[in-house]
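A single protein chain has been omitted from the complex, and every remaining protein chain is retained in its original position.
Naming follows writing order (A and B), and every chain is counted from residue 1.
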Amino acid sequence: MAERIPTPLGGTEVARGVQAQRLSDDLMVINMGPQHPSTHGVLRLVLTLDGETVVDCQPVVGYLHTGIEKNTEYRTWHQGATFVTRADYLSPFANELAYAISVERLLGIEAPPRAQAIRVMVSELNRIASHLVWLATSGLELGAISVMLYGFREREKILDVFEAITGLRMNHAYIRPGGLVMDLPEGAEARIRDLLRDMGSKVDEYESLLSGNPIWVERNRGVGVLTAEQCRAWAVTGPMLRAAGVAHDLRKADPVSGYELYDFEIPTREEADCYARYEIRLAEIRESLKIVEQVLDSMPGGRVMVDDPKIAWPAQLEVGPDGIGNSERYVRHIMEESMEALINHFKLVTQGVKVPAGEVYTCVESPRGELGYYVVSDGGVRPYRVRIKDPSFLHVQVIPEIVRGGLVADVVASIASVDPVMGGVDR
Amino acid sequence: MTDAVRRAEEEELRQGILTTTLAKLVNWARKQSTWPVTFGLACCAIEMMATGAGHHDLARWGMEVFRASPRQADLMIVAGRVSQKMGPVLRQIYDQMPEPKWVISMGVCASSGGMFNNYGVIQGVDTVVPVDVYVPGCPPRPEMLMYGILQLHEKIERRGTLT
Partner (left out) sequence: MSPDRLAGRLAERFPDVHVARGEVTLTIERDALVETLRYLRDEADLAFDFLSDLSCTDWPGREPRIWMAYHLASLLDHRRRLRVKAGLPADDLRIATASEVHPSAGWHEREVYDFFGVTFDGHPDLRRIELPEEWVGHPLRKDEPLGGVATQYKGAYVPPPDQREL
């Protein structure tokens, strides 16, 4: 299992532009991870060091490989939502959204407007939650330990909202092909408005804590630079691309699920370093709050699941005392009142829906970048191929470009700013 | 004859009481500050971090210090799905922990392979390391993990020996 060790080089440029002298011929090969407090998950880096300077870095991934793509081929189309939601576990709604839209495009249907609006709302809340985890773990890795507690404190509020709406804190399987699995419950809107009211001031709190802090600035400014040309060559998207000055956001460039109805901005910076990415993610939290407010103000009424009985998920679910379950009224309906409803429910749940043959590629903007789903159907009740293109996969590939020539401590800052989620990298 | 037996019995009793009291004290101390090693893998790791954060606080039981080095830890919470590539790493980290050590298998993926009944995931970490407490859930709520930890504390207290 030997990694490729590069031959000694002559002369190394330290990131701050100082030409370093090679002190000796000894290069150290150090292994970081996969069990490591600062590598954002089970990422293994084999670093080749010349003293404190990183000469080369080889990421080794696959420590979380789950076989999600193969598993979806043995389940029905509706069950695929529960698998793909666990790929990138910090943005489950983005995964579910891309999968559901792909299946809907293959079926040739569109989710009802209310479902699309709620999809946008929960996706943006998910973006806020994911950026809060990024802030918490980045702060922890760079030494700002109190930020960890604050980030998770705000995230608990968002998870409470998710639990009220979907029944689960994470890995919801709420967005399904055809719409949503259930409507917003009573009081959800009031809770979300409370959340919006508090969150803005909390983001100001984080900024006052970190943005002017000399240690934070020193560790992040000029570190981990990735220019726009490199981003284009290595297919890097998301906050890293926007930090390099390219104002590219799939929510504006190729909107799905009604994103074009809402008014928000795309924050960009020019410096392309870790500090720029930090500023962009905080700005994105603010923009997401704006979008959620607009969705609440303009929420249309109506169904949340498409009207076709051959496609729509038949069960009426609701959140009870012990989680999601079939609503009492629905159980009574299929068991006592209507035989056709029972047969329909049985067929759809056990056999699933037949999706016409074809292939689609759908991209959405997940908190980390462009998340693409290539879904192929052969006309059956099971997916033929579900390929998940996760942005973190490409971002981990580009880590050697970012850290080469920098110091070892900057490796931690750079990886934190890349924000990889190993569930997405390894699937 | 009976005198000697009685004296031996008394001696035995006195030593037994002393040892039992000392064992109780040591077990109490061990359970009050089991330090976990950072072994968060996937979604359950995020819930483990949420359990350690401010809202559901693991520091109430002295566990907020997640030691990075397994040499300094005595509890391993396997949080998340263990892939085939990660199995040897898991065993290596477990072997490095000093005795006494305990393992909590958090989530269904660690307990039994979970929903991923396929080539890539080890179907239960108890095939690799001995597990003390299984906490089901996908992912388990912080309260569920805390209940599992409290069950582990009771298990630690029930240990009879000093080692």
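The definition used in the following text is that a contact is a pair of C-beta atoms (placed from the backbone, for glycine too) under 8 Å apart; a residue touches a chain by one contact, two chains touch by 3 or more.
Please read these numbers as outputs of a predicted model, since none were measured by experiment.
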| item | value |
| --- | --- |
| Which residue of A:Val246, A:Leu261, A:Met299 or A:Val408 touches the chain not shown here | A:Val246 |
| Hidden-chain contact residue, picked from the options A:Lys290, A:Arg303, A:Arg385 or A:Arg404 | A:Arg385 |
| Of B:Lys31, B:Lys85, B:Lys101 or B:Arg141, the one touching the omitted chain in the full complex | B:Lys85 |
| Interface with the undisplayed chain - residues on chain A | 1, 4, 61-62, 65, 67, 69-71, 74-75, 105-106, 108, 232-236, 246, 248, 250, 253-254, 350-351, 358-361, 363, 370, 372, 374, 376, 384-385, 387, 389, 393-394, 397, 426-427 |
| Contact set of chain B toward the excluded chain (per top definition) | 84-85, 113, 117-120, 123 |
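The criterion applied here is as follows: only the chains that are shown with their structure count from here on.
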| item | value |
| --- | --- |
| Chain A and chain B: spacing of chain centres that average the CA atoms, whole Å | 31 |
| Residue numbers on chain B that touch chain A, as the complex places them | 37-43, 45-47, 49-50, 53-55, 66, 68, 70, 80-81, 83-86, 89, 93, 115-116, 118-121, 138-139, 141 |
| Interfacial residue positions of chain A with respect to chain B in the complex | 34-37, 41-42, 62-68, 70-71, 82-83, 86, 89-90, 133, 136-137, 148-149, 152-153, 155-156, 159, 169-171, 422-423, 426 |
